[in-house]
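Yeah, one chain of the complex is gone here, protein chain that is, but the others are all in their spots.
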Amino acid sequence: MEIKLEMLTKVFDNKEKGLTTAVDKLDITIPSGKLIGLLGPSGCGKSTTLYMIAGLLKPTEGKIYFGDENVTDIPPEDRGIGLVFQNYALYPHMTVAQNIMFPLENLKVPKAEAIERAQEMADLVGIGELMDRKPKQLSGGQQQRVAIARALVKKPRVLLLDEPLSNLDARLRLATREEIKRIQRETGITTVFVTHDQEEAMSISDEIVLMELGIKQQVGEPQDVYDKPDNLFVAKFLGTPPINLFDGHIKDGKIMIGDANIGQLKTDDKEVIVGIRPEGFSLTERSSLKVEVDLVETIGRDTTLIIENPTRKGETFRAIVDAEKRIKPGDKIKLNVKPTKLFVFEKDTGELVN
Amino acid sequence: MLEEKHNIKAWLYLAPAMILLLVFTFYPIFNAFFLVFLRDFNFLAGSFDGFTLTENFVYILNKPDFKKALLNTLMIVFVSVPVSVILALLISAWLNSIKKLQGFFQTIFFLPYVTNAIAIGMAFAFLFHRNYGLINTIFNWIGLPSINWVGLGAGYWSSMFALLVFIIWSGLAFKIMVFLSGLQSIDKQYYDAAKVDSTPRSRIFTKITVPLLSPMIAYITITSIIGAFKEYTAVIGMFGVRLGPAGNDGALVTIVALVYEAISRSGSDGAYSEAAAASIILFAITLVFTLINMQVSKKRVHF
Partner (left out) sequence: MSENRKPTLSKKEQAARKQKIIRLVIVYTLLTFVALFIVTPFYWMILTSLKTAQQIDRIPPILFLKPGDWQLRNFALALQAAPYARFMMNTVIVAAISTFGTIITTVLAAFAFARINFKGRDFIFMILISSMMIPGEMFVITNFMTVNTLGWIRDQSFIDALAAMSFPFMTSIFYLFFLRQTFKQVPDELYLAAKVDGTSDFKYLLKVMIPIAKPTIITIIILNAMGTWNAYIWPNLVSPQNENYRLVSNGLRNAYRDLSGQVAYNEQMSAALIVTIPLLIVFLLLKKQIMRGVSRSGIKG
């Protein structure tokens, strides 16, 4: 089921804060059968968007289509969606089986069939043995699976997940994100999930939608967005450790950081912001980017050099280089910049300079 | 959807409670303020002779019974509240310091809470019986003469004393309960820290326990004061509708007792306005304490 958001806008009227635009003219098409991550910092409007797709919030403007059907004014129960909440929202007084069967009760599914379907779903998410437990007796990961089973049991057209991993500890998070990916593949259901964790979004999404301040920043496959950020925000938000930023300028088609020429770009002379991914550096004998190493962190195969930012006083930048050559703090080195890891942004708008 | 207002639906849910509250709570409040301004209102006849601003208040304030009731009520407030609060505080601190038998004592101390005030009031009256009561028996053991506490012709102070003992006994359970749960929620770290500094126990109690419990102490004190201003059932339980020892009828009358006494004279002129005036005076007194309570409990209760 393809989901199409057209000029979707949500304005909240808050007594204290007045009008706030949570989502601003959002245009997205979510392809059928894919797993899409809605990504952004908290307060960027991603959860509001999810709730509008679910039908729990009414858009101020714009339309929502499931396939060709305009569902904008259809109540949530008639949209055919399954929704998993951040805190799972399991009914504490019901067993796992009763929780999973609860949506079917409203659809007047016969009891025997309901039991069968609940078991089927429980098996799919791997909690088939726990049907008689109460939510309190389950681990966070198991509760999460019950919530997914409950969302899927009525065979929704769309599965929506709100921060599905944020209540799990680090180890469970890894396992569960693989699990979500597997369940999504097996069912082939169009899935939208919301997260503020870029690593989480990058690792399992077929496509990510990056939002800030209610506005869509970039849409695409995770690696594409990482490799070709449209603007400074996207470049900064994706990647750990984050991208290094320098105040640079363009002179005669050369990208300059101070006196060092680190690349070529055919554009007018101007002040720019230069972004270089930490892995975009390499050690070299011949470069005009000469720096002194402040600190060295060696973790496994990577050596991270922490170096004073030549253009921003008091700030440092990170360069990840091969561990082969031993480098000590205080060493003077020369760095080369890989053109594919180098991005130039407009100083005022933050847009990528082509 | 979520943010939409559902006025009709909400009022369907509210209707049963609201109708009852309107009839039995809100209308009576307004009506009390209406009745108090009627001159010679007769409920059974349904008649009255115009309006008056102060006559009913003046009448009740000048009534000898009212002065008696006010004095009795103040006596109950200013003796029973401090005594029971301090006792409850000590008892709960003792309870909190033991492990074995804590549950047993707690259960015993809670018993007065689940007791019918009339039934136990009668038992108290008999406990204070001049000839057959346990109190005088104990008095005789230790060489004191028997006292006519609550019997025929008993004096004011002895019967007031017996009443106060009963009221304090009845009020302990709830206070101990609240204080104990307060004590149990105090972080043990404070006590550990005090121990490290080798603080004496009495100092720990006055410098750590009481201050940390102070919101609860304030809450209990003020609600107890309000409750004590409304005392009536205890008097009925011990002395019956005569509100005092036989031969000294009405000696232990309270403000609330006056309200009910007036209501029971439904056929007489001005009785209901008198009741309204008494209840409004009571309201004014309790309002002062309630406002104090609200200031205090703002920290405690989250609406």
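Details
Letters A and B name the chains as they come in the text, with residue numbers starting at 1 for each one.
Methods note: contacts are C-beta pairs under 8 Å (C-beta built on N, C-alpha and C of every residue); 3 or more make two chains touch, one makes a residue touch a chain.
Since the model is a prediction, treat every value here as computed from it, not as a measurement.
Within the entire complex, contacts from the absent chain reach the displayed chains A, B.
The omitted chain makes contact with just one of the residues B:17, B:53 or B:142: B:17.
Along subunit B, the points of touch with the absent chain fall at residues 2-7, 9-11, 13-14, 16-18, 20-21, 23-29, 31-32, 35, 43, 91, 94-95, 97-98, 101, 105-120, 122-127, 129, 131-134, 137, 140, 150-152, 169, 172, 174, 177-178, 181, 201, 219, 223, 227, 230, 232-233, 236-237, 239-242, 245-247, 256, 259-260, 263-264, 266, 272, 275-276, 278-280, 282-283, 286-287, 290, 303.
Residues of subunit A that touch the chain left out of view are 54-56, 76-78, 81-83, 85-89, 91-94, 102-103, 106-107, 150, 154.
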